[in-house]
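Partial complex: the chains shown occupy the same locations as in the complete assembly.
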Amino acid sequence: GYATLDIQRERRKGFPEIIFGEGKSKEHLLGIFERLMKFHQKVFATRVDSEKASYLMATLKARYPEEHFQYRDDCHIFYWISQDYVETKKHGYIAVVSAGTSDVPIAEEAAVTAELLGCKVKRIYDVGVAGIHRLLDNIEMIERSSVVIVVAGMEGALASVVGGLVSKPVIAVPTSVGYGASFQGLSALLTMLNSCASGVSVVNIDNGFGAGYYAATIMAV
Amino acid sequence: GYATLDIQRERRKGFPEIIFGEGKSKEHLLGIFERLMKFHQKVFATRVDSEKASYLMATLKARYPEEHFQYRDDCHIFYWISQDYVETKKHGYIAVVSAGTSDVPIAEEAAVTAELLGCKVKRIYDVGVAGIHRLLDNIEMIERSSVVIVVAGMEGALASVVGGLVSKPVIAVPTSVGYGASFQGLSALLTMLNSCASGVSVVNIDNGFGAGYYAATIMAV
Amino acid sequence: GYATLDIQRERRKGFPEIIFGEGKSKEHLLGIFERLMKFHQKVFATRVDSEKASYLMATLKARYPEEHFQYRDDCHIFYWISQDYVETKKHGYIAVVSAGTSDVPIAEEAAVTAELLGCKVKRIYDVGVAGIHRLLDNIEMIERSSVVIVVAGMEGALASVVGGLVSKPVIAVPTSVGYGASFQGLSALLTMLNSCASGVSVVNIDNGFGAGYYAATIMAV
């Protein structure tokens, strides 16, 4: 068939398989979602556009009227948490910091992913280096976190600045926000890879999901 | 002057400033090294070639005959640990995994950095995907670590494979090992940024130092 | 005229000219298709979108009511096999392996091309390295094939892993599945070109057709 589910992933990785919604037909998406529901208590898919989300919502609600499905249209995550699910929140929190307002959708993808994986999150948005006092005003709250996610487009300088100020591991997410020589996020990506401040690692352009997941992995160490 | 030392870094970041040895004259290197010795009990510099290392070694030994300096010529780190220094090793260990024999210098840069920052390290070298059973034979030791560093050049596939098998955060280090379309590490870098396995973050090409530092940051969470 | 058909290709290459459907007007496509029908018993076109396919289907059916035309909308191949055609299937089979569900359209382009060129095909889909046991479960069937086609996007690591496990020639097809630093398939392409496992060769990004054709060429050796 078109899909070979990785049912053992929860055992191996601590978290079940999460569906990459982009480039899948809505029928395939539905098929995979339903099969995962058989094996897990929480299932979610990222990069689900609103059209596919409506289809999933309608079909799944019809088939599982008792169950609760959600679509976060600001970050394109579709998820289901079983009625039976009992959450055990991890200690500490993740700070999710964004440089601008335009980076918020990716920042939210990171934040919601981390929350779905059982972490607490604090959001500090639109504190980029063009007005650095906005960051400095929030630096204590960031330092008190366990892990920091920095989301920035254009030149992505915020990651280095945060990396220079806090002792916690910083996960940098370059975004495709910008134009011209930002080359769809390449500029921010290179900036973050070359950070002169230590303690910064990088995930793919616009990969809020990856950052949220990685932060949860660190919280679980 | 040519240098404005960041004496407060230890307070802010948990670790003192580490000197980037590349592109500095040997006199500048020496000057910075000595000044840092005044404020800290452990000082080290990365990317110090053997010529600069000899100069540092000779000059520093002459000036501080009581002190102990070391140069690791397999990974180009020069360091000093004060006689008075009392180490408190952190719990757990970091697994440093390399794909090939040619990646060992960068893997060692990561391992030695982490050790200098107070972490225990286990080395698993030359277990790339061309003979994947070599990795599978070692997978339990890797899973039992707290953080995993994967060092690989050429196509860098090892990072994804390890990422698919373990639950610990994986720090991927692309190396410039390879030729032709490896484009000095670009191929491995892109591979690692696009890992289909979750739980992988990336540092700069050949940045063993950054990976070792990042791992230590996670160990300190 | 707009087209100079290569009627002698079958004699030279073993297979007749196959039409590249992209960037041709539907009238040109039809004209070329019909002319090729005069000289061969099997004609097919790749990268035919559904609109052009409908036009071809309607027009050709009207003109050749006895003949049988087909459109595979999952991989955009339009073909005709003459009533008189007698197939002689080659010995052995080609294994077509895909990393994810999103790579299936390209994998199908490869599989259908190879079948139209007289080969048997076994499909092993969605067995990427994020859950490598899925591949290991199928490795014997892959090893028993004569040629292996590996289709993967994102970081494309599957090609190296398969290349490390089997003795058969592996044809790697990078796909444009992914986002950000996948750069429309560049990441997977570079990965595959730099495979540390030997026995891997590469075709263009999303070129399922080329891989299917190449496999058929090897089957004919």
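When the chains are written out, they are named A, B and C in that same order, and each has its own residue count from 1.
Everything below uses one rule, namely that contacts are C-beta pairs under 8 Å (C-beta built on N, C-alpha and C of every residue); 3 or more make two chains touch, one makes a residue touch a chain.
Model, not experiment: these values are computed from the prediction.
K.L.:
With 3 chains shown in place, count up the copies in the whole assembly for me.
P.N.:
8
Keep this in mind: only the chains that are shown with their structure count from here on.
K.L.:
Take each protein chain as a node, join two nodes whenever their chains touch, and name the resulting shape: line, ring, star, complete or other.
P.N.:
Graph shape, chains as nodes and touching pairs as edges: complete.
K.L.:
For the two copies subunit C and subunit A, is the contact made of the same residues on each side, with over half of the numbers shared, or of different residues?
P.N.:
Both copies touch with mostly different residues.
K.L.:
Based on mean C-alpha positions, which chain is nearest the centroid of every protein C-alpha shown?
P.N.:
Ranked by how close its C-alpha centre lies to the overall one, first comes A.
K.L.:
Can you compute the centre-to-centre distance for subunit B and subunit C, using the mean CA position of each chain? Integer Å is fine.
P.N.:
Roughly 44 Å, centre to centre.
K.L.:
Just how far, in Å, is the C-alpha centre of subunit C from the one of subunit A?
P.N.:
That pair's centroid distance is 35 Å.
K.L.:
Do you know which subunit A residues sit against two or more other chains?
P.N.:
Residues 189, 204-205 of subunit A touch two or more partner chains.
K.L.:
Please give the residue numbers of subunit A that touch subunit C in the complex, ascending.
P.N.:
Per the touch definition, subunit A meets subunit C at residues 1-4, 6, 8-9, 17, 20, 22-24, 28, 32, 174, 176, 184-186, 189, 204-207.
K.L.:
Quick check on the complex: what are the subunit A residues that touch subunit B?
P.N.:
Listed in rising order, the residues are 12-15, 18, 146-147, 164-169, 171, 189, 193-194, 198-205, 209-210, 213-214, 217-221.
K.L.:
Would you mind writing out the residues of subunit C in touch with subunit A in their complex?
P.N.:
100-102, 104, 125-127, 130-131, 133-134, 177, 179-182
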